[in-house]
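With one protein chain withheld, the remaining protein chains of the complex are depicted in position.
Our next item is chain A:
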Amino acid sequence: MSFIEAENLTHIYGQGTEQEFTALQDVSFHIEAGEFVAILGANGSGKSTLARHLNGLLLPTGGACRIAGLDTRSPQDIWQIRRQVGMVFQNPDNQLIAGVVEDDVAFGPENLGMEPAKIRQQVEMALQAVGMAEFRKFAPHLLSGGQKQRVAIAGALAMDTKCLILDEATAMLDPQGRREVMDTVERLHRERGLTLLCITHFMDEAARADRVLVMEHGRLVQQGTPAEVFADAPKLHKLGLAVPLAVELAWNLRQSGVDLPRDILSNDDLVAALEACYVH
């Protein structure tokens, strides 16, 4: 059993009405516990609709979606599912609700009916994990965008979430905020084996994943390692996507006769490869 299993997942908005719209069609994939998966796709390709199925915010109109073996359509399991799959959305100002950081992080555990002493422990653990412990008494509106997103992540961790879904969680952040959030979730992935699903338009973020899924018009059209997916730049451009800068530069330099390996993904890879083939 995989941690996330989508079988012929289909979602039709406004079924039977004039506005009927098929947002997901026959999407099937598995994600193992502890994996880091990026989901790419143009605006309107169904990425966010897909993400909202993974913790039961939306229910399939066809096919099935199982989290740790639990079907999202079964009402008695839905809280067990939401506890295990936390979501962080695009706008940092839309998801913090309390007047003080630690109250916000405690919101989830309180709703689960945890003991007060246990809640305090969980909140402390979660704030430490995202590097926000010193801000526990702050009002959220005094934080930067990246800090707000880290508080939102702490809210999920405090419920002992097994999986984090970032739905373009870095889209509204400045460069430093983006780096803060990505470094934090990657560390949690490495150190705690957190399963990570990252929906993004930033190709350099996707290049850091174990696996990349590509969506188009509600269908899953490609999946593979970043090296496999980014190898076909023309195909990605056709899908409205791009490749990371390092991939683009390496491709261009190879075209002009520089002998570079084909598996360059990150700036680190590119710098190392260029250094190696430069004759001083």
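Just so it is clear, a contact is a pair of C-beta atoms (placed from the backbone, for glycine too) under 8 Å apart; a residue touches a chain by one contact, two chains touch by 3 or more; residues count from 1.
To be clear about the criterion, contacts and distances are computed from a predicted model.
Note on the omitted subunit: UniProt lists it as "Energy-coupling factor transporter ATP-binding protein EcfA2", one of the names in "Energy-coupling factor transporter ATP-binding protein EcfA2", "Inner membrane protein", "Hydrogenase 4 subunit B" or "Dihydroorotate dehydrogenase".
Among A:232, A:248 or A:263, the one in contact with the hidden chain is A:248.
Of the options A:61, A:90 or A:121, the residue whose C-beta touches the omitted chain is A:90. When the omitted chain is restored, the residue from A:16, A:75 or A:175 that touches it is A:175. The chain not displayed touches chain A at residues 41-44, 90, 92, 144-146, 168, 171-179, 201, 203-204, 237, 240-242, 245-246, 248-249, 252-253, 256-259, 267, 270-271, 274-275, 277-280.
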